[in-house]
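The complex appears here minus one protein chain, its other protein chains still in place.
In this document, chain identifiers A and B correspond to the written order of the chains, with residue numbering beginning at 1 in each.
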Amino acid sequence: MEKNIEIRLSGEGGQGLILAGVILASAALIDGKNAAQSQYYGPESRGGISKSEVVISTGDIIYPEVADPDLVLVLSQVACGPYTKDIRRDDAYVIFDANTVKEFPKLEHGRIYKLPFTMTAHDKLGKPFIANIIALGTIVGLTNVVSREAIEQAVLARVPKGTEELNKTALSEGFELAKTIK
Amino acid sequence: MAFEYEKYIRKGTLPHIWCPGCGHGIVMKSLLRAIEGLKLDKNDIAVISGIGCASRLPGYLDMNTLHTTHGRALAFATGIKLANPKLKVIVVSGDGDASAIGGNHLIHAARRNIDITLLIFNNSIYGMTGGQVAPTTPIGAYASTMTYGNIDPPFDIVRLVEGAGATFVARTTSYHTAQTEQLIKQAMTHKGFAVVDIIDACPTYFGRKNAPKEAYDMMQVQKDNSIPLQIAQKKKPEELQGKIITGIFVKKEMPEYTDTYYNTIIPKAMGSK
Partner (left out) sequence: MGKKALLLSGNESCVEGALYAGLQFYAGYPITPSSEIAEGLSRKLPKYGGVMIQMEDEIASMGAIIGASLAGKKSMTATSGPGFSLKQENFGFACFNEVPCVLVNVMRGGPSTGAPTGPSQGDVMQARWGTHGDHPVVAIAPNSVPEILTETVRSFNISEKYRVPVILLLDEIIAHMRERVILPEKGELEVIDRLKPTVPPDQYKPFDISNTPMPLVPPMAAYGTGYRFHVTGLNHRTDGFPTNNGELIEKELLRIMQKMAMYKKNMLKHEEYMLDDAEIGIVAYGSTSRAAKYAVNVLRSEGIKAGMLRYITIWPFEEEAVEKLAEKVKFIVVPELNLGQLILEVERCARGKASVYGVNRVNIEIIHPHEIIEKVKELLHGIRV
């Protein structure tokens, strides 16, 4: 049996992590795979620590949360500590936002990257809140966990009307960022 | 020709539980005459109650009847009305049942203007549990839980439900049987939430600790202290101290909840994607 791909998107409320997780899981379904998406957020919808987890599999998903991370995205300082503790694989991707995270945790395992998601969103697209979609592009570009067609279709199905082009561009920027570290 | 109450009473359920001198039986008879006057089919009437002396009433009536939990009759009744809008829904309640433990349901049923007729048997005391103070007990009156005289200001039920949005609000007393019958009739024909506050007497528990004590004298007080609204309006507030103002306080047409749900929400939902 193939190992499930276990992805954790972490940061804080308001960064669109849950939406990003839902999009990723939808893309997996489009590809004919199985997916489970879960989340943690505090009572506040903005500002508090938050994570969204996606497990993707070609078979049944037994444990629906991340038990052994293959990829952890960290989009804010608060999420660094708690959500990188359980990385046990040397080939796991750990991707920090180079702009919002200032102090990086010391990790014994994983392939660690620091990418400018927030800066790209702000400088290139003029929309800081779209860092989540850029990061999705990077994740798919790096891991091929879902097809590019599927992620595009899933993004377009879930984002507000009128923002389709912006989101497509954001995805492309993400794919470009992935190329820089591949 | 004598009125045939038996037509509406379930065989074998009498005698009722009410004490000698209690006004509840008189009000029940007024209710039955009102139903007869409206020529309603017993199959189309649902009578729902909570807990208390008045709440035993539905069991005696040969209709669709439900004796629920304390204070919650309006909640159950809301479910029944919305599930089967063709039912004429009547809730009978004591003053404590309706305005203390059931106070939240009371104001919200009024706010929704759901087509339910609420009859409050208002005897200013908790009778079934032994004469405890109610939210309608007058200041200074004695109750088994107000040993030294009541210090809780009472609700004026009429003003309470009017403020909450009831579209038909009336008051009468158990002494005024013809008026009670007429007001119940009007309440039941009104489309919307209709409340009749029926001032009633509990000689057993209110009378035990307060004056007057006897059923007859308490009825006399209902008679002597009542003032029709039209007359009361011409009097000064100090002249109305301790009086029972009777009549129709509110009667207005407003959208009714069940109707609105079935005629607006459902078609809207069915027409949407």
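Heads up, the rule we're going with is that contacts are C-beta pairs under 8 Å (C-beta built on N, C-alpha and C of every residue); 3 or more make two chains touch, one makes a residue touch a chain.
Note that the structure is predicted; figures quoted are calculated from it, not measured.
> Any idea which of B:9, B:40 or B:80 touches the chain not displayed?
B:80
> Name every residue on chain A in touch with the hidden partner chain.
Contact residues on chain A toward the absent chain are 22, 25-26, 29, 34-43, 61-65, 67.
> Pick out the residues on chain B that sit against the missing chain.
Listed in rising order, the touching residues are 10, 12-13, 42-44, 46, 48, 58-59, 62-69, 72, 74-80, 82-84, 86-87, 104-105, 107-108, 261, 265-266, 268-270, 272.
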